[in-house]
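Read through the structure below, which is laid out as structure tokens, and then see the notes.
Certain chains of the assembly are absent from this excerpt, and the rest are unmoved.
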Amino acid sequence: MTTQVGIVVFPGSNCEQDCEKVFRDLGAEPVMVWHADETLPDVDIVVLPGGFAHGDYLRTGALARFSPIMAAVQTHSRAGGLTIGICNGFQVLCEAGMLPGALRKNAGLKFLCKWVDLEVANPDTPFTARTSSGQRLRIPINHFEGNWYCETDVLRELHGNGQIVLRYADNPNGSLDSVAGIANRDFTVFGLMPHPERACEAILGSEDGRLILGSMLDHVSPKVGV
Amino acid sequence: MTVTTSLHRELGLTDDEYDQITARLGRDPSYTELAMFSVMWSEHCSYKSSRVHLKKLPTEGAHILVGPGEGAGIIEVAPGVAVAWKAESHNHPSFVEPFNGAATGVGGIVRDILSMGARPIALLDPLRFGPLDDQRTRYLVDGVVHGISSYGNSIGVPTVGGEAVFEECYAENNLVNVACLGVIEDRLMHGRAEGPGNLAILIGSSTGRDGIGGASVLASAEFDETSSEKRPSVQVGDPFAEKLLIEACLEMISAGLVVGLQDLGAGGISCPTSEMTSKAGTGMRVDLDKVHRREPGMEPFEVMISESQERMLAVVEPGRAQEVLALCARWGIDANVIGEVVASDRVEIVSEGTVVADVPAHALAEEGPVYDRPLARPPWIDELQAAPNGAAEPASLDQAFGALLSSPNIASKRWIWEQYDHMIFLGTLLGPGGDAAVIRLPGTEVRVAITADGPGRYCYLDPYEGARLAVAEAARNVACVGATPLAITNCLNFGNPEKEEVMWQFSEVIRGMKDACTALGTPVTGGNVSFYNETKGRAIYPTPVIGMLGSMPGSARVQGSAFRAEGEAIVLLGTTDPSDLGGSEFAKIVHNTVGGTPPHLDMQAEKALIAFLADANHLITSAHDLSAGGLAISLAESAITGSIGFELEDAGRDYRALFSESPSRAIVTCSRADVTEVIGAAQRAGTVAEVIGTVGGGSLEFGSFSLSLASAVDAFEGSLPNTLSSSIG
Amino acid sequence: MSFIANVNVMLKEGIADPQGQTIERALPALGFSGVGDVRVGKRIRLAVDAADENEARERVEQMCERLLSNPVIESFEVTLES
């Protein structure tokens, strides 16, 4: 039975089709989930895709985190199911309190769409098992609010728990401690600003995104996603 | 209400046009009717000054499914795969309010594409501004780029290319053109109100007073001190509403719920109600009270011509209306039945029970005035062409080269395109930074190439030759990346058409475009005319921006312009005429001269080069056309983007041969082993080929001078950021 | 001497405020009822040197016209803290 991936579609999401294509190419079975639904279908993995949920009005993720589906997403991850938030999805997860910190405007006050190098800070997670410590991943960013921040004591705690999963090799947006991706305490929820789904084909410039999305598929059912 | 004669003038109608209206109605128009005529008969909506000329353009071709006249042209790029392709201008609004002007420009062209039933999948943004040493200009650049970025990124349509040109003539009239590519997902739509009894449903944002006489008035009168009074008509874009509009419309189209669809742009509700019925030979009765509004107390005429953004009008069978309304509700956008298609040929507007307008649809949509405006070749053209063309030898070759490499027109536009999402849809096989963008259509292996070119300086020196050069360069750019030129859209930016010399420039550009498109077999599938780009009597250069679409066999190699591998041969294709420096970047930057005649285009040579690029596609490892800055700059660009140097063989190359802008040329690279085959392919195609150097090393070795790769990168990449990062977002 | 100025920059009446409207539309579904007329603008706080309150106010108003607000679509109000 192939891995079921639920992709949450908020009004204003725009990377859902890209995620759908990539997870299908990786051998999983994606299903679209409308934000207004109150229950998730039976899925192994939940994806909050990139985009501009509710136009990013007020604050990125501020309105989306109240969407009815979010309660079901919380339940899913409390039950140990994996959740990944990409870009706008990461912002929603922070607003929802499922991940620590907040995302501010890029230090340069410009939207940035470019390839960046990432360093794996913690390879021992369901989201990075296919990588090794310090490994460089080439994956593009595409955001205006990717400048992650949290209080000092929280940061210390995150370091202690290995919750800092990905760092920028060359910090593009002012993110605290060059953080590009973090996990929650029990490593069921992962948020990152870079777009792994945009780096899953050589012809697009990199296949490193497969290492992240594939790790998740390995975790829930070791057979597929190779 | 009777209408005072002064009023129609305030609305931009001439006395003569007013008389035509009364004659057509057999009575004086009501206030609302007059407002409707004023927007529908404005230059922007009626093309009254350009029609007689546009008629001359070639529009037919085996692969052209829909030509000009609809929301966008439709081209079959592969068996059973059709795309929509169209360009629009938003010049004046972007000068008044750069952020929102540019943002709503994107919104407008995207709705044009959507109105054909196509999903918008790529944008190009050809931009023109004054020199960057001016604070206001930097503010405009920053605002325009930010506006395109925030709107395009939010609706999830990648901006994969464009142009950025900086020249004195655009200082008071910047040009913000936007081209959009769409792909037909399910069925082609038409803007026709077929079938009396069908319902007209207004979908999207609420209607407010903002934008009353927006584009249609703004874009139809010359700028002067009073422009500030038009400022309240500035539009604020709502990309979120647009995104919902896109998804909702595409869903209702694929569900087969829609009979006809059209966007609301300039002209507001007046436009689709009259155009859709006029095309279908029907009429429409509209109940204005059903139009949901953002502010109270709006007059009927305000509702009719308001240009509030993010709205579409769908014609739907009565039986399917409920489904459409429910579908919109699920997407969270407003939709209301505002009217009904009727058997008459009239548009009837009812407000609070009384008829406020009752006009033949055809009169509004089709029977606007058509002007064959007087035109005359201005005397100054001869002096200009006889003037020195700025070909004198520079004091220092390497300083001249450095100045060119860092000049804003040539330097890297990364500062601009890194602010645009150019990757969404996972189809950008070649993004900004090359000769053309290559897009893989979603869910297929079909590839198309798109690019935009508009050499205003050439057109200023010789509008006919300049237009031919524009089409040829666009075709060349598309061919370089491995595609075959198929069709063009265009944005024709000009000064005041009431001036004979401007109309002459326009007619010459049309003639040149016609000849070039005919010769290259690339019909014109639509476009846009923007007149009155003129301030205090000073017009912009005649600036036809050509948007070229090419199709690409899945087997073809996507060619970047970047040098690839140490030791590969650099082959120059085409003939260089050292005297082709009129209107060149060299003449402008080194000698601050714009004079003489532009390079002459030999269309046979151009076709030969294009044929070679297709034929040799599998032999070559990179291709880059020669344009602004000539051979020297193209070599530098390929080295910089490839992060590898080169060495030229002939050390004694004359400076004019380095900077000449002779058309129909390109540099390609190939392995040494393939050189003879490449030369052979060139001979077969009928173009000249010569090995001029070798890829490799960490410097640009021109022979007569050289430059380290690192400092070349600094000059090329640093230029725009250094000038623009100072400005405020 | 130095004054603290607070500047409120809001979209002019009649200029659409899509952000405010979207927030307003979303609120009921998010569990906030009975809220309307939402408008979103900018709040800017700064310290300015000036001889007296009048000069301080004047300078800040000039800044608003030149830089802090976009007079084409926005209006502003200045208040000084003492």
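Residue numbering begins at 1 within each chain, and the chains themselves are lettered A, B and C in the order written.
Note that contacts are C-beta pairs under 8 Å (C-beta built on N, C-alpha and C of every residue); 3 or more make two chains touch, one makes a residue touch a chain.
As the structure is a prediction and not an experimental result, all values here were calculated from the model.
*Asks:* Counting across the entire structure file, list how many copies of each shown chain there are.
*Replies:* In the complete structure file, each chain type occurs as follows: A x1, B x1, C x2.
The rule is short, and it goes like this: only the chains that are shown with their structure count from here on.
*Asks:* Is the chain-to-chain touch network here best called a line, a ring, a star, complete, or other?
*Replies:* If you draw each chain as a dot and join those that touch, every dot ends up joined to every other.
*Asks:* Suppose each chain is reduced to the average of its Cα coordinates; what separation in Å results between subunit A and subunit B?
*Replies:* 36
*Asks:* Can you list every residue of subunit A that touches 2 or more other chains, as numbers and ranges?
*Replies:* In subunit A, the residues touching two or more other chains are 54-55, 57.
*Asks:* Please set out, as single numbers or ranges, the residues of subunit B touching at least two other chains.
*Replies:* 238, 240, 332 - these are the residues of subunit B that touch more than one other chain.
*Asks:* Show which residues of subunit B lie in contact with subunit A when the two form their complex.
*Replies:* 146, 149-150, 153-156, 238-240, 243-244, 331-332, 417-426, 428-429, 442-443, 558, 729
*Asks:* What part of subunit C is in contact with subunit B in the complex they form?
*Replies:* Listed in rising order, the residues of subunit C that touch subunit B are 11-12, 14-18, 21-22, 25, 67, 70, 72-73.
*Asks:* Provide the residue numbers of subunit B that touch subunit C in the complex, in ascending order.
*Replies:* The contact residues of subunit B facing subunit C are 96-97, 100, 205-206, 208-210, 231-232, 234-238, 240-241, 294-295, 308-309, 332, 728.
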